[in-house]
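Up next, subunit A:
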Amino acid sequence: MSQLYNKLLEDVRFQEGIKACINCGTCTAICAAAEFYNYDPRIIADTVQSRNEEKIENLLKSETIWYCGECMSCKTRCPRGNAPGLIIMALRALSQELGYFVESEKGRQQLFMKRVVGGWILTYGYCLYLEGIGTNMYAEQGPIWDWRQKNWGKVLDRLGANYKGEGNGILRKIPEEALDEIRKIFEVTGGTARFEKIEKFSKEKAEAMNLKFDDGIDNEYFQHIYSHNNNTHNIE
Partner candidate 1 sequence: MNYDPFVLPLCIGVIILAATLAYKYLYWILTLSNADKFKILKGLFSFRFFKACKEVFLESLVHRKVFKVNPLLGYMHMSFALGWLLLILGGTVESKIHSHRPFNAPYEPVFFKFFNHDISMYPWADEFQLLMDVLLLFVLSGLVLAIIKRIYSRFFGMKKTTKLRLGDRAALMTLWLIFPLRFLSESFTSGIYHNGGFLTDGAGRMFATFLPLHNLSYISWWAYSFALGIFFLALPYSRYMHIFTEVILIFLRNFGIRNCKVYNSFSAVEVHSCSRCGICIDKCQLLTSARIRDTQSVYFLQDVRNNTVREDKAYDCMLCGRCQEFCPVGINLNNIRISKRFDFTPGNKNFEYISQKIEKTAPVIYFAGCMTHLTPSIKLAMEGIFRASETDYIFLDKDGTICCGRPLMMAGEILKAHQLIEKNSKLIKDSGAKTLVTSCPICLKVFKEDYLLNIEVIHHTQFILRLAEEGKITLNKSDLKAVYHDPCELGRGCNVYKEPRQLLNKLVDLQSIKNEAEYSLCCGSSLGGLQLNSVQRDHIRIDTLAALQKPEHDLLVTACPLCKKTLSKGADSEVKDIAEVVWMGMKG
Partner candidate 2 sequence: MKKKRVIVIGGGISGMEAATHLASMGYDVTLLEKDKELGGHLLGWEKLFPTMRMGKDVVEFLNKGITLSKVNVIRKAEIVNAVKTGEIFTVTLANGNKFESDAVIMATGYDLFDARKKEEYGYGIYDNVITSADLEEKFLSGKPILTSKGNVPKKIALVHCVGSRDEKVGNVYCSKVCCVTAVKQSIELKESIPGVDVYCLYMDLRMFGMHFETLYKEAQEKHAVNFIRGRLSEACENQDSSIIVKVEDTLAGKPLRMTVDMLVLMVGMVPSAGTVKVGKMLGLKFGPNGFLKSMDQHTMGTITNIPGVFIAGTCAAPRPINNVFVDARAAAITASSYLEGYDIEKRISYS
């Protein structure tokens, strides 16, 4: 019995995500990621089902587990009631736990998710914060976003927001005590630990890759993981 498999079993999502897979391919047929990446959720289920230590380790280090968009279409269709999407989430969690995520191009992007989304959550209490979504990094947001960027407050104001204001409303400033509670929750429940692991392993990887690593988003490693694409992800 594989150690890694046992670790996966500790995740309730994994328990929910896989019973006995019959390899019918229903998940892959409906999977958006399988259409555009060399990716096959059926094989993921089959691999973890094998309980083979080496195979699971390779999986945790692979690009494969990072292709899923977590749309959960697979869960709708599986005739055995499995959910490869949930398996993926458990695998991703373990991959970060063990530091394997930095072994793949797509996995390394977790630093981006941690610093940007994670940063927004802890700083603002929101998963997204418009001031971080400039058209410099998100050019496809288009000229309309340029225009909003120039007029963040006024446009929000026009549409009934309470931008950075006290009390209720859109994009209000969430009270500091509420944010403190969230931060506390992160500490108690392992969120902070996850963040620290991502930072630690990323830093090591940056050194191994000989890329400059620093806080924030203006460093070589960060920019690399944000934009680098080796363009082999849809090759068989």
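The candidates came about this way: all candidates are chains of the complex that A comes from, given by their letters.
Just so we're on the same page, a residue touches a chain if its C-beta (ideal position, glycine included) is under 8 Å from a C-beta of that chain, and two chains touch if they have at least 3 such contacts; residues count from 1.
It should be emphasised that the depicted structure is a prediction, and the values quoted were computed from it without experimental measurement.
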| item | value |
| --- | --- |
| In-complex contact partner of subunit A, selected from candidates 1 or 2 | 2 |
| In the complex, subunit A residues that touch candidate 2 | 22-31, 34-35, 40, 42-43, 76-81 |
